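Only one protein chain is missing from this complex, and each of the others stays in its spot.
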Amino acid sequence: MSEFWEGISSAFWLIITLDADLVDITIRSLQVTVTAVVIGAALGIPLAAWLTVNRFRYRRTTVAILNALMGLPPVVVGLIVYLLLSRSGPFGVFGLLFTPTAMIIAQVIIVTPLIASVAHQALRDLWADYHDLLISLNTTRWQRIKTLAWDARRSLLTATLAGFGRAIGEIGAIMIVGGNIDHVTRVLTTAIALETSKGNFALALGLGFILIGMAIAINIAIHWVSGTERRGRW
Amino acid sequence: MIRPSTILALAFTLIYATAVSAESVVRMAVTTSFHNSGLSDVLVPLIGEDTGIEVQLIVVGTGQALRLGEAGDVDAVLVHSRAAEDKFVAAGFGTHRREIMYNDFVIVGPSTDPAGVLAAEVIETALSGISTSKSVFVSRGDDSGTHKRELSLWSKIGVDVSGSWYRELGSGMGATLNTASAMNAYTLTDRASWLNFGNKRELRIVFEGDPELFNQYVFIPVNPDRHPHVNSDGVRLVEEWLVSAKGQTTIGSYMIDGQTLFVPNAQGNDSSD
Partner (left out) sequence: MVDILPLTLSKAEVRRAGKPILGPIDLAITTGGATMVLGPNGAGKTTFLKACHGIARLASGGSDWAVERSEAELHQSYVFQSPILLRRRVLANVMYPLKLRGYSRSDAADQALSALTNVGLADAKDQMAHDLSGGEKQKLAIARALVTKPQVLFLDEPTASLDGRSKREIEAILIAAQRDGTKLIMTTHDLGQARRLAHHVVFLMHGKIHEEGLSETFFAGPKTEAAQAFLKGDIVE
């Protein structure tokens, strides 16, 4: 248990001294994850809305696949993205491997199905509510999507935050495609793995506490900004 | 509320603002054991000061390091597994092997030493002590340089490594040491990883010093004929720095807990390989 308390105290000292390396990797963690989640939401939410208001032959299959992709093993995603971005792979010429961009690409692949799936569940419930009214009002498909997305915006925010939660704690994919290069692609999770492998459990745990604290702080901040707390309805 | 587009623009600005120009960057795949020694933290900044080159380290096992070199995803590799290196260069993935330095492997195990390894004079006695007493031995099992060396030592003394006393992990050096420490088991590790390891508990060095355990580190530039995008000029500068008097002295004087870890042994180009 002593490591636990050392972890807390090392987290404390890293924060109050604003340790330069800590600030560096924390900002990079946020850059990569926030970018990936914004892109993931920009892809996943319209996809969810489109699946909600359209009836087509393989819709059920598509939704089932989407739900299954939620559980994509990050390591597999990492390996596939590595093979695609490798100099010997199809997109090698862009030289994206071992850059933050490569990490963002991998995380977009990981979070988009999750955001789309959670968003689809929320939109589908709302659509069941609104269906008759929106048909009666002769809404166009686009008007239906806009209405559902706006009225379900809090659920969509929750879906996006679920994506953030998955991405910020993810390591399998970004370790492979980012390479954990100091000051270039090192983020909180890869730094934690590195310190653990060196047997520096206290420092690793300290970084872990900072990661958890940051995730909680961002969730609270976003709910606060969007006013969901005051409305008392999540 | 902040618009998503604003966040997106901001994120990309920040990311690309921190990217450095590729001209001065040399990406080098290095083994976990080298990185864990802490020597890279000394060498990388010095290389930067003297040559203006930013060395970016990708820390992986020997197997993956050589794969990255084959694919052209790094500019050079620094590894320690002779057979694999020879194959790599012979296949034309690397231009040549350049010996830089060596360190050594040690056997660590429980202080109580149930296998009586402490009394052993040579590596053969040490290992057969472990296998005959069926004391728990954890192996990296990850096809790394360390793992390959360990297997070649067992096969040299004719021990068939199977049975419940032999645990193959498939993990890096750090994870393997953590496991050995938790199980109070024997394992083979490079000295550098051991000295820098922070979770020793009951473990100590029980065997060291046999020449069989020496571990040669080699620098191999990735072949620009295969991968024209590699930063050959940068790689040459890094190689020259590593074999220079200053580079070799820095390596030789690096110490942890008052112990030197690496013996510099660079000579002229070993281009006969």
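A few comments on the model shown:
Lettered A and B in written order, each chain numbered from 1.
FYI, contacts are C-beta pairs under 8 Å (C-beta built on N, C-alpha and C of every residue); 3 or more make two chains touch, one makes a residue touch a chain.
If you're wondering where the values come from, they're calculated on a predicted model, not measured in any experiment.
Contacts of the undrawn chain with the visible chains, over the full complex, involve A. Within the complete assembly, A:L137 is the residue of A:V23, A:I65, A:L137 or A:I220 that touches the hidden chain.
Considering the complete assembly, chain A touches the hidden chain via residues 126, 129-130, 132-133, 135-139, 143, 147, 151.
One rule holds in what follows: only the chains that are shown with their structure count from here on.
Chain contact summary for the complex, chain A toward chain B: residues 27-28, 31-32, 34-35, 38-39, 41-42, 86-89, 92, 95, 97-101, 104, 179-182, 184, 194, 196-201, 225-226. Within the complex, the chain B residues that touch chain A are 1-2, 4, 7-8, 11-12, 14-15, 18-20, 22, 27, 32, 36, 44, 56-59, 70-73, 172-175, 177-178, 181, 196-200, 227, 229.
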